[in-house]
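Missing here is one protein chain; the remaining ones are kept as they sit in the complex.
Now for chain A:
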């Protein structure tokens, strides 16, 4: 009897999880479809672009520079165990561009942008501003969701590119100032080692993570519960979901790019 109850509970959990995935997938498709269908709201898009892109640069830059520096120290220390200290430029470059740059930028965007979107939209829902939009003949998916998702799709790859460069620069500074590397040789090794596919994979990951971050913020905001508790849960849920999905998407995309 207990076994059947356990199985039934497991089945219910799986169904609930699948239903949640289905709702998020439908919401994502709806959001993407509104990006290409008029009316468009350029002012909202511009505000989202500024908020997600320009205003995220300091946190992305700081995250990247410290990570690049730490990476150089770790690789140097680890490489020294089998006389391979010289690989620091190559491993910093590939580590930042293929993996750490996109993932860390994605996670920082999830912390900074996803939470902000979810809190803002959830508050709008709780205070009936979403209903007010509808009564003013304005579709919330077009006015609130589409501009934010499009802005994330376009800005996060740029942020990832900037993060990659700053991360590599962080490694360069540590390697040349503290570890005794020759500056010109470090740069040459970095540039020679990176392949176009490394950069493409970094930017594609950035675009995917940007969409995930924006969609999760919008989804949790639009489906939030009532009151301050509803806003709090929406914000927390959005960041958790975005972070987990970004890491899962990173695994899948890394597998895809390895197979190319």
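Please note the rule applied: a contact is a pair of C-beta atoms (placed from the backbone, for glycine too) under 8 Å apart; a residue touches a chain by one contact, two chains touch by 3 or more; residues count from 1.
Please note the rule applied: contacts and distances are computed from a predicted model.
A.B. asks: Given that one chain of this complex has been left out, which of "AtpZ/AtpI family protein", "diguanylate cyclase", "Alpha-E domain-containing protein" or "ATP-binding cassette domain-containing protein" is its protein name according to UniProt?
C.D. replies: "ATP-binding cassette domain-containing protein"
A.B. asks: Looking at A:90, A:138 or A:254, which residue reaches the missing chain?
C.D. replies: The one listed residue touching the chain not shown is A:138.
A.B. asks: Sort through A:30, A:128, A:177 or A:195 and give me the one touching the missing partner chain.
C.D. replies: Considering all chains, including the one not shown, the answer is A:128.
A.B. asks: Using the document's contact rule, name the residues of chain A that touch the chain not shown here.
C.D. replies: 39, 41, 47, 124, 127-129, 131-132, 134-138
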